[in-house]
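Yeah, one chain of the complex is gone here, protein chain that is, but the others are all in their spots.
== chain A ==
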Amino acid sequence: MGAQKKRAAAAAAAARVSEDPDDLARQPLQAILLADSFTTKFRPITLERPKVLLPLVNVPMINYTLAWLEAAGVAEVFVFCCAHSKQVIDYLENSEWFSQPNFTVKTIESHNIISAGDALRLIYEQNVIHGDFVLISGDTVSNMSLTQALQEHKERKKKDNNAVMTMIIKKSKPSPITRQSRLGTDELFMAIDPNTKQLLYYEDKADHSKGTICLDKMLLAENPSISLHNDKQDCYIDICSPEVLSLFTDNFDYQHLRRHFVKGLLLDDIMGYKIFTHEIHSSYAARIDNYRSYDIVSKDIIQRWTYPYVPDVKFCGNRATKLERRGMYRALEIEQSRSAQVGSFTVIGYGTKIGSNSKISDSVIGEGCTIGSNVLIEGSYIWDNVIIEDGCELRHVIVCDGVIMKAGAVLKPGVVLSFKVVIGERFVVPAYSKVSLLQQPTVHDSDEELEYADNSSGTVEFSSIQGTADQSNGEMTSESSEAHKPKLGTGGVGYIWSICEGGQEEEWRHSVAPIPEDKLTELSEAMDDDQELVTQDRTALSTSGELISDSNASEGDDNEDSKDDSVYFEKEVEATFLRAVEENVKVDHVILEVNSLRLSYNMTSADCAGAVFYSMMKLAIKTPHSSAIGLLTLYPSPFSMVASNAYPIYLSGELQQNTANIITTWQKLLKSYLLEIDEEIEIILKFEEMCLESAKEFSPLFARILHILYDKDILQEDAILRWADEKEGADESDKVFVRQSEKFIQWLREASEEED
């Protein structure tokens, strides 16, 4: 009795925790199950049947949630029903959930609730929750054990009364492509205190175009350490203290659990309530939020990640199903033609008939379906009692109960056929279209907040439309069918919904169809950019890490490393500098940033000086080709000496001018690293190197720029003279620049002698 064992363990754990008598640990664990998602993502299907009753691998979703709650040791579940509440209640009453020992299911019904916040306020008014409770929506599949999370929650609660909620999170790959292709949601950013596991920041709608997220600096000020994650997945399972309900009541504008409540608590620190996280590793938890996650979770179930909630284990009165080789699940009494090919990872429901030469792969077929011959079904979800006539093709589609597809009809990827739609002969339903017997609600607000209102009105609409739909159903053959004729082919019944606000552009994100090739490349390109940054960062970090540890032992050994390092360092400094120029950052700040880079790469100030100088020169080269004038206007600085000399080559004149400009603007930055003469020599050497290798444009200007540097007090004459002396003994080839600036050096020598 796994459940009972767990329960006993949970009780024991709770008993250990609760030494003080008035602790509520003895209280049986309660749960609130929201049997309404308060969104419209599953339309048009949800106009006729509530989301929680939609079959997920041939079992209504709510059963997975209830079975898990029972196994996790929850004693009492309040199922909150809103849209189609009657259907939910009828279903539960006829199911076995009402007759379980040690597990009571109670329904709370309301019709005028438009958000999760309202629902929780209503439950608070009813005063049925006495202790900690699990908050979950009826579309969550999980097999995790609650024991540990619950114990952690209780311990925290005992220490700190403000720890009101524990959120369950799960690791996933931090790439946007996986996120998109697995759950169809945007990237989620969380900041978590690695020691206490407190959640500090939650952002599920980060702006991707900018590629930035904004953290309140107070977060950094107040917490000794923060880890920022984009590799976590929110499981939408929360362990809450009773305060959560009263919080909803106090803040009557909280509607959405995450967008309002979690973010609200995190931002508003007046009350000081805290949210913590609990990460699960080996167990599974996911919420079905849209068609894509419906597809993904179904496949996870078929691949048994949700074990024991898999089709061949009876967990909630599902029909006996046998698992055969290559992940084929087959219920009893299936009639399958010998020539039909049923591929791997398929589920075929009770009493389904499959005709000859039909091919089925990666699909779920419900109960009592009739599939003709030469039918092709790939990656599709076909619910109960569907009739598919000969020669149809279905790829990556959802087909609801009672649909009839006449011979030769084709469904393109991403199509959703709602209940009892009839598709005419040889009709091709275009990709991503949604077909329903009900007409699309005409009032459609694109405003997210009004989505809730929209949904509740949807239920009203539904009742009125239902009548007409039935009528049209009845008179299918007469005049009404003619109206549909042009839409769904001969004998077709139903309306194709026009694609709503997001347009075709967004449809691919949430559909059951695999992401089209071009979108995939788009995503992976975005990902590659990210990855480049990441790898760069990583190598940089790791090498620097190595350096720190190595430098104590032997510095001479890792010449190779330090060479790599200095290249990275130079690049980083250049990037910092360019950004500073672009964004007009103050010199002091740049100095600060370069200093921090210097520390992290373990560089000397001579390296810094070299790198900064290098980047300044680079900038000088770039500017004449791009926006010399712009730069001039941006950095109007008085300079006298350049204009005095007219140069034969206009470009080099401009280059010199630019160089002078830049040096003038940023001399403070450069000077901050020129503490001693060594650094100044380093700059000259660097400049020489540049002229020889990377920036030959400067070579004719060497002497003049040297002069500028001297004029701006960046280089002292000692440094220049020492450089000249050093070069005395060098090869002829190395002496090019010494010779070029011979006059200048001569002049310097004379000047110094005069002073003496």
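Note that a contact is a pair of C-beta atoms (placed from the backbone, for glycine too) under 8 Å apart; a residue touches a chain by one contact, two chains touch by 3 or more; residues count from 1.
Definition applied: contacts and distances are computed from a predicted model.
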| item | value |
| --- | --- |
| Among "Zinc finger protein MAGPIE", "Small-subunit processome", "Translation initiation factor eif-2b subunit beta" or "COMM domain-containing protein 1", the UniProt name of the subunit that does not appear here | "Translation initiation factor eif-2b subunit beta" |
| Residue of A:T65, A:S241 or A:T306 in touch with the missing chain, whole complex considered | A:T306 |
| Among A:H111, A:K173, A:K586 or A:K743, the residue in touch with the chain that has been omitted | A:K173 |
| Sole residue of A:L376, A:L520 or A:L685 that reaches the chain not shown, by the stated touch rule | A:L520 |
| Which residue of A:E187, A:D216 or A:D231 touches the chain not shown here | A:D231 |
| Hidden partner chain, residues of chain A it touches | 1-5, 71, 96, 99-101, 143, 170-173, 175, 177-178, 180-182, 184, 231, 281-284, 292, 295-296, 299-300, 303-308, 314-315, 320, 322-323, 327, 344-345, 361-362, 378-379, 396, 513-515, 520 |
